[in-house]
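Note that one protein chain of the assembly has been removed; the remaining protein chains are unaltered in position.
This part shows chain A:
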Amino acid sequence: MNFNNPVLFKELKLRFRSFKGFNGILFFLLAMCIFVFGYIFLTVNISGTSYFRPSQSFVLFAFLSYIQLGLVLFTAPGLTAGSISSEREKQTLPILLTTSQSSFQIISGKMLSSVAFLLLLIVAGLPVYSLVFLFGGISPWSFVKVFFFLFVTLLAIGSIGVMFSTLIRRTIVSMIVTYGTMLFLSVVTGFLFIIVIQMKAFNQMGTVITTPSYLGQFLASINPAVLFATFLSPDMGYGISELTKVDFPIWAGYLIFYGLLTVGALFIAVKRLRVNMKRLK
């Protein structure tokens, strides 16, 4: 990693110069606090007990994790899908491309400056999470897993956004395509998974499914919502293995797929940022 990244420093400076960034963080934290305290207050009041049970703190944890996931899925495209195309629209890109920065430096600067902001949001939410710990019922390990995979998802969606922003001239189109891809990965794959499993059950009417469904397992593995469900309840993971007859951990499939996606998307973005002067058409 090159720490002398002018694009990264400039973008961060600009982002925090405008107070929009701070407002966003503040609003998010406030919403989370209200939610957590509200929940604790309500459960304690309604149940009439003066303590907060671990199972309830589990619900809270699950809810917070999904909120964070939703935050990543819906803000990462917006933050990255305009990173290059907006420079093109503002006519600052040609000048940037004639500087002696490498394409990788520019792309990684763009990527990190957007991701850093979201990461800040997630980290800013940590203290609220710690409340959940206070009441017990959640192992630190599942906590670490959730955060690690939030980060993996953030990087992957961010890279896709940067890639489309490089390939597509207009920011608005790039946004639509990036959001579309995100929705496909997080929603459509879930439906496809159900369809694939249903079809399988239908084909082998009456009999127990014995042949493995690799496609089904793949679809389940690339769906962030399914992954988080397996973290929150390990039974979920076994359940899916049961259905697909493939014994491969969901998290590993997820890590491989999104890891490759991140690397591939960034590679394409770096390659396509500048014109290839060597190739003759």
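One rule holds in what follows: contacts are C-beta pairs under 8 Å (C-beta built on N, C-alpha and C of every residue); 3 or more make two chains touch, one makes a residue touch a chain; residues count from 1.
What we mean here is this: contacts and distances are computed from a predicted model.
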Looking only at "Nitrogenase protein alpha chain", "Sarcosine oxidase subunit delta", "Hydrogenase maturation factor HypA" or "ABC transporter", the name UniProt gives the absent chain is "ABC transporter"
Chain not shown: contacting residue from A:T92, A:Q198 or A:S233: A:T92
On chain A, what residues meet the omitted chain? 4, 6-7, 9-10, 13-14, 17-18, 90-92, 94-102, 274-281
